[in-house]
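Mind having a look at this structure? Questions to follow.
All protein chains but one are shown in place.
On to chain A.
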Amino acid sequence: MIRWILIAVLSIGIAGTAFWGYQEHQEKNAVLIQAENTYQRAFHELTYHVDLLNDKIGSALAMNSEQRLSPQLVEIWRITSEALSDVSQLPLGLLPFNKTEEFLSEIGDFTYRTAVRNLESEPLSDEETKSLENLYKQSGDIKDELRQVQHVALDNNLRWMDVQLAMANEDEQLDNTIIDGLKTIEKTVEGFSEGNGDSSISNTTVKEHEYKYLNGEKISEDEALAKAQKLFNVKNRDKLNISTSGKGADVPLYSISYRNDKKSAYMDLSQKGGHPITLLVDRPVGKKQISLNAGMEKAKKYLEQFNFENMTVFQSNQFDNIGAYSFLYSKDGVRYYSDAMEVKVALDNGDVLGLTANDYFMNHSEREAPEPEISEEEAKKMVNPNVEIQEQFLAVIDNDLGEEVLTYEFLGTLGNETYRIFINAKDGREERVEKLSGSEINYASAT
């Protein structure tokens, strides 16, 4: 009898302990993931901020006016402090990372000093410009190293918790890529004594005009289906699914989708006027057969079919076997940055795989042709004299306040970098300076 009671008590005890242990284990895992996520966030943010820092310093080099340069220096100072706070969140207590921190505070000091000064009466001296150039070069090197470490870390699914463990057991000589990579960065620095996450198009437009000028009558579901049938090239209309958008939509839409075993397609049509807002076709894309240039002709033809007039190609990019093209509305020699659309073409047979005209329909209207008040020559004088101007356009962009302003757009080079500079065509104000990139070392092939 006593034996049985004992066995029962003991087994309940064991079951209880197992349950408790399991819960502890779950909790520990949850905490570990939480900590890991914090580290991951700090690390990825650090690389992004250093990248951004490099970009902003690069842009500052091509700036000319104090009204533009002062806020830019403040911006750099702000990003520096964010990068510093990222560094401090990393589990690097056991790793010497102080040189990088020193470098960051050096940038911070420099930009703070120059930003609070009245640059109008006391512009940057030659020496200061030189040290800015130096900082640009150094931040570029650090950025490359960090991006490399980040690539390895992402590729191999490295965990910061492992790094911490590896550093805690120092006698074990682990081949730890993160540690090695960070040590390299530290050496790179030793040798020396926000958000930019926009494609350059949307970067120049901030104001949303709320589809004010969307024209046409409201179309019925039937008409929408007919349009989709034609665009998707589907014989049987029963295979199309249609739904209407809910209360949260910026503009009422019909969403039409189609799917067979080879491809799927999706489209948003505005209920008013039946304009195509978004279109995406997904299918496997074969080997590249046609050139980026031939794809562009296909994209142009495609836009003509919708009666989009006066659209000019703004940029084109090849990503593997897909061509991506941006178009801007252009009238009377003026490019309107807010009226943009993108087309995606499969470079195996030239089919159009996507169209997005959201920005275009949100902003487009028939505007009166604006007249510049200063001459091109006068505007050129407002550009940093070190920038060699290569190409110029007239462009309407949204300024910092979200108003549409007419500008002279200059594309110029300084050293090996290319810049896009907007000078207000009314008062010569330097509205915007952007450093253009668009390609990067292929980390996957660099060994």
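The rule is short, and it goes like this: a contact is a pair of C-beta atoms (placed from the backbone, for glycine too) under 8 Å apart; a residue touches a chain by one contact, two chains touch by 3 or more; residues count from 1.
As a working rule, contacts and distances are computed from a predicted model.
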Just to verify: the chain that's not displayed, which of "Multisubunit potassium/proton antiporter PhaE subunit", "ABC transporter ATP-binding protein", "Spore cortex-lytic enzyme" or "Branched-chain amino acid transport system / permease component" does UniProt list as its protein name?
"Spore cortex-lytic enzyme"
Of the residues A:I33, A:V116 or A:A369, I need the one that contacts the missing chain.
A:I33
Considering the whole complex, which of A:Q67, A:N134 or A:Q315 touches the chain not shown?
A:Q315
Cross-chain touch to the chain not pictured, restricted to A:N118, A:N157 or A:N307, is A:N157
Against the hidden chain, chain A presents residues 33-34, 37-38, 40-41, 44-45, 47-49, 51, 55, 147, 150-151, 154, 157, 194-203, 243, 245-250, 253, 255, 257, 259, 264, 266, 268, 278, 280, 282, 290-294, 296, 315-319, 322-324, 326, 340, 342, 344, 354, 356, 358-359, 390, 413, 416, 418, 436-447
